[in-house]
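Each remark here refers to the structure printed beneath this line.
Missing here is one protein chain; the remaining ones are kept as they sit in the complex.
Right after this comes chain A.
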Amino acid sequence: MNDARFECLLRLGDNALVLAQRLCAWIGHGPVMEEDMAQANVALDLIGQARLWLAYAGELEGRGRDEDALAYGRDAGAFRNVLLVEQPNGDYAQTIARQFLFDAWHHAELSALTASSDARIAAIAAKALKEVSYHLERSSDWMLRLGDGTAESHARLQAALERLWMYSGELFDADAHDATLVEQGIVPAPQSLRAGWLQQVGAVCTAATLTMPDADAWMQHGGRQGRHSEHLGYLLAEMQFLPRAYPGVQW
């Protein structure tokens, strides 16, 4: 029973952790200083959430692994994040599109999790939801401005949307772990969030003069089961270098 919850907590924690690591790469490289700060703020929110999810996962596992051991001590195959969040930053349109597709799902997922029968999951979700409400507002704002901006920004955002679209289907995948937890009222059925997500993404795309790709297009799968794109290995190599080279180092 705890196996399913452990998996579910890794998925929530790893989504936040991997996306935060991606956003951190913008620090010092943002298009303007204000965007630099904003991306760093979102990243810090997500790292805080990852800590809470992974710490709980470690406690449930009962093998003495804390959130740091889980973040820095696992290899790519043991990560349970969706493929969407590990996709490279690309240009700013790609970063914004990735963020928006994820935020729209993340907001719906956390909203549902505030009613989880697991009180600790419900409490973490309630805290994270406030932060993610702002993330979603921000990424929606940028979708509108880039989509309905110049011909160049529109073309780039449309291309980014089409490039990332095949990674969006995985957000609504369900496996045996999900089935177990749905039955216990711990997590919402992934598929139950899809209609609302499509509606929200569609509305923002329309307002931004973008064409939403086909909802029934072919989708990639596997991140939640540990089958990742090659990008994740490079990301982890950078993220995990310090604690692996200098175990237990403090500063």
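In this text, a contact is a pair of C-beta atoms (placed from the backbone, for glycine too) under 8 Å apart; a residue touches a chain by one contact, two chains touch by 3 or more; residues count from 1.
In this text, contacts and distances are computed from a predicted model.
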Original post:
According to its UniProt record, what is the protein name of the omitted chain, chosen from "Ring-1,2-phenylacetyl-CoA epoxidase subunit PaaB", "NADH-quinone oxidoreductase subunit H", "3-oxoacyl-ACP synthase" or "Phosphonate C-P lyase system protein PhnH"?
Top reply: "Ring-1,2-phenylacetyl-CoA epoxidase subunit PaaB"
**OP:** Just name the one of A:Asn41, A:Thr114 or A:Gln240 that touches the chain not displayed here.
**Re:** A:Asn41
Subject >> Contacting the left-out chain in the complete assembly, out of A:Arg138, A:Arg156, A:His177 or A:Arg224 >> reply: A:Arg138
Original post:
Which of A:Val32, A:Ala119 or A:Ala151 sits in contact with the chain that's absent?
Top reply: A:Val32
**OP:** State which residues belonging to chain A touch the missing partner chain.
**Re:** 31-35, 37-38, 41, 137-138, 141, 145
